[in-house]
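Once you've had a glance at the structure underneath, I'll fire off some questions.
For this view, one protein chain was removed and the others were kept in their places.
In this document, chain identifiers A, B and C correspond to the written order of the chains, with residue numbering beginning at 1 in each.
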Amino acid sequence: MENQLRNAIRKLLEEKTVDVAIGYGRVGVGGAVGAVFVTDPSEVDRLVWNAECRQNLAVHLSRPEVKALGKPAIVVKGCDARAVVVLANEGQIDRENVVVVGVVCEGIQGADASGVATGTLLDKCVTCVEHAAQNVDILIGDAAKAAELDAANAPNAKTAGKQAKLAALLQKTPEERFQYWRDEFSRCVRCHACRQSCPLCYCNRCVADKNRPTRIDTSATLKGNFAWNILRAFHLAGRCVGCGACSAACPAGIDLDLLNLTLANAADEQFGYVAGKELGAAPLIGTYAENDKEEFIR
Amino acid sequence: MSQVVTLEQLKKLAADKLSAGARVVAPVVDGGLVSFKEISDAAQATFAPQVRVQNSIKEFFFPKHEVIFTFVRKGNDVEVIDAPDFEDDQIIIGARPCDAAALPILDPLFGWDYQDRFFQQRRAKTTVVTFACKETDAHCFCAAVDGGPDNQAGSDAMLFDLGDGSFEVRTFTDKGAALFAGIATESDKTGSACAPPTCDFDVEKVAVWITENFGSPEWEKLSLRCVGCGACAYVCPTCHCFDIVDEGSYSKGQRVKNWDACQAGMFTLHASGHNPRSTQGKRQRQRLTHKFSIYPGKFGPYLCTGCGNCSRSCGASFGVRPALETLNADVVQNQED
Amino acid sequence: MENIYKPDAMEVLEVTQETADVKRVRIWFRDPEKAAEFKFNIGQFGLYSVFGVGESTFNICCSNSKKYIEFCFRKTGRVTERMWDVEPGDTIGFRGPYGNSYPMKEWEGKNLVFVAGGIAMPPIRCAIQYALENREKYGKITIVYGARTVGDLVCKSELDEWAKYPNVDVLKTVDPGGETPDWDGRVGFVPTVLGEAGVSGDNSVALVVGPPIMIKFSLPVLEKSGFSDDAIFTSLENRMKCGLGKCGRCNCGSVYVCKEGPVFTLADMKELPDDF
Partner (left out) sequence: MNPETKTTGGFEPKIVAFVCNWCTYLGADLAGTNRLEYPANVRIVRLPCTGRVDFNLLVKAFEVGADAVLVSGCHPGDCHYAAGNFHARRRWGLFRELLDTLGVDSRRVHFSWISAAEGAKFQKLVTEIVEKTRELGPYEDYKAIVAEK
């Protein structure tokens, strides 16, 4: 599969269909996988595909430094592909001007604190039903295998993995939940790594960086941290694709994507909306239906 | 003869200090996450050598958020009320040698010519006890930047795990000796640290390249995969950039000093809209230049202890070690060839 | 121990609106003891704050012979927007002075050429005031000052006062199209007017502060007139938070603008990496 991927990218670069390919390569400590930017067809062997390709590369599509390299091809997993769809739906990329190379992903392995693969799948992969990336231009890998894996996960998609963690949290009393987040947010240092790693936090100037007036405290106090994390999560309402880049980036190990999952579940339950599923779909917030539920309004 | 304390004695030491009103900081293990935290009960701590800690002990000297002063507007006048002095005793038990080593590196910065009393008072009131490392991981490179698994720099005392529920104590300062006086007992057991981590690059050579190649296109290439999250700076024991902001209202509020990071695009943005460090390449260049050229040029040591926190916490598999390795492989080696 | 980040409370003595978006503020210590101790050198800067809003960095734009200090600001950001509303009697914060200064002593006996553009007049004004107060110590003084339009000139009334001193040439100019019917100065860009001023590098120093484009085109004019790199000075600005060489923002490579600057010679500047 890795060879198939390299060949496909080589062809794109050789035929000058794209100027740069954003893919995975062994770039970090001890060969840890991170993003590589291949512009020369002779360098496609730097690209790898394996169960340690954790990062969502779609974050690079809106970065000016990467845009400067020209028309991109991007390697995406199923979850990442949905981020590309949201970027296109929100007018952040011209879908015609990006070649999306999807891979069949059989699941990504978690890593320990040293970044060494643990051998167990990430929570998000346990409930994944998009092993083959959708809405892509080229799909690398065995689609039949992907369908099998999807079918195997489907019964547990709403209950296993991260959903189970969220369910466990929701079992607690509101006071316990508040205390849980209080403990978690007390570690937040307000580095905003969650925002920077998120493919959909693409604003040129985040409200957290605005100071005329200051919308939320910049200080890493509980007050500021609550305000920030509420804001971050809700600005992704109906948009988050559940790639988990935020949680993965958090140096303080805060399970930020539980908040995003809550909103994704609510979007699905209340409005039947799954972010990034459909190219051309209208954004969830920004549209409405006259019969939206309102039993909570008096 | 060596001096030895048992784990029980260490716990009791922490408990005694707590009841005497001191602040006690120690590694706290929660699931897979290890944090240095101020504890309220000795039982919360895990007194064992750690490698992978999500933060550094920096925050107990230079907190992520600190009030500099408060103010109250009184008619036309403004009363400025200074922040209180740091007067508590503070004991850190279980820091890593690479955490402690950052303290003497930061001393000259905070006491250059203007004296930052917030850092200095904490420094004076704190006793730092480290654990000599028992293991390293692929991110560690202390040995490459003048450190090591039993580096004494910044430690008042160091504990060597003897593997039998006790530790050999070596004290390096009066503060360290005072802490263990009357507790440690004589023994013939001696401990040792693990072997230093290996590195196949020469920091000195890379540092020379960094100093001489400010305008190199390599910086942008090197930094392409960096998304500018700045987590590296927040977990770094030596990174010390900060922001000063006012909070509260026009009539009553406070001015605070908050951690900041040179990787943020806004960091150097002028009010005019001009930004001298407008790309991630320039920002990474600043980070590495600061660590390996500017700081040693001004104060001597590298602004890096080789702890590996940056690359461990980097979502993009980047950080100081990968950056040095890449520069070494791509440019330094090429120069030599 | 002293708190290096704590500003002193200053009384606003006078506020002068210089242009549509530039004001000059005169302040002095509320605490007489602080006032008695305070000293600064020409060219140094300070951090001025509106409590509850924030701090900003500005040069001290008057000479050091007075019982007050002055600064100019343009309304562009969070702090300056609020600073715009201060009135005499109000309190603002000040800490400083910080940074190096113009070598006024070394310049004694020399001809001085001051070249400024737009809002960059204030960092030069302090040196002009000082030189005029000590008129006998300096040779010929040439002041070339330009702005985009007449309305953008700051310290306009002072320009005419300065011209009354002996052996002082004041050449004020506005960019073509920026003149008004009653404009009595020149029309043309600063570097052009500087060329027409006929200055010579002989026993002279030049202080050039302004937008990068103005500096870029003024330097060749000065070089042609015989000014060496050591005889051309400027005052830099970069974003600062502490002013104390700690917060990590203002450095150009290894040079901290807040500590080793803001005053640099052209020779210094040529050594600086492109980080400003």
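Operating definition for what follows: a residue touches a chain if its C-beta (ideal position, glycine included) is under 8 Å from a C-beta of that chain, and two chains touch if they have at least 3 such contacts.
Everything numeric here is computed off the predicted structure, so don't read it as measured data.
Partners of the chain left out, restricted to shown chains and counted across the full complex, are A. Note on the undisplayed chain: of the listed residues A:Ala83, A:Ala233 or A:Cys250, the one touching it is A:Ala233.
Panel shows subunit A; residues 166, 169-170, 172-182, 207, 215-216, 221-223, 226-227, 230-231, 233-234, 237-238, 258-259, 262-263, 265-267, 270-271, 284-290, 292-294, 296-298 of it touch the chain omitted from the view.
Operating definition for what follows: only the chains that are shown with their structure count from here on.
The touch graph of the protein chains shown is complete. Set against one another, A-C and B-C show the most C-beta pairs in contact at B-C. The distance from the centre of subunit A to the centre of subunit B, each centre being the mean of the chain's C-alpha atoms, comes to 30 Å.
Residue positions of subunit C touching 2 or more other chains: 54, 77. Residues of subunit B in contact with two or more other chains: 243, 245.
Within the complex formed with subunit B, the subunit A residues making contact are 27-30, 32-37, 55, 59-60, 63-66, 112-116, 187, 189-193, 195-197, 205, 209, 211, 214, 217-221, 245, 248-253. Subunit B meets subunit A in the complex at residues 32-35, 51-52, 54-55, 64-65, 137-139, 220, 223-225, 227-231, 233-235, 243, 245, 247, 256, 258-259, 261, 264, 266, 279-281, 308, 311-319, 321-322, 326. By the touch criterion stated above, subunit C contacts subunit A in their complex at residues 54, 77-78, 81.
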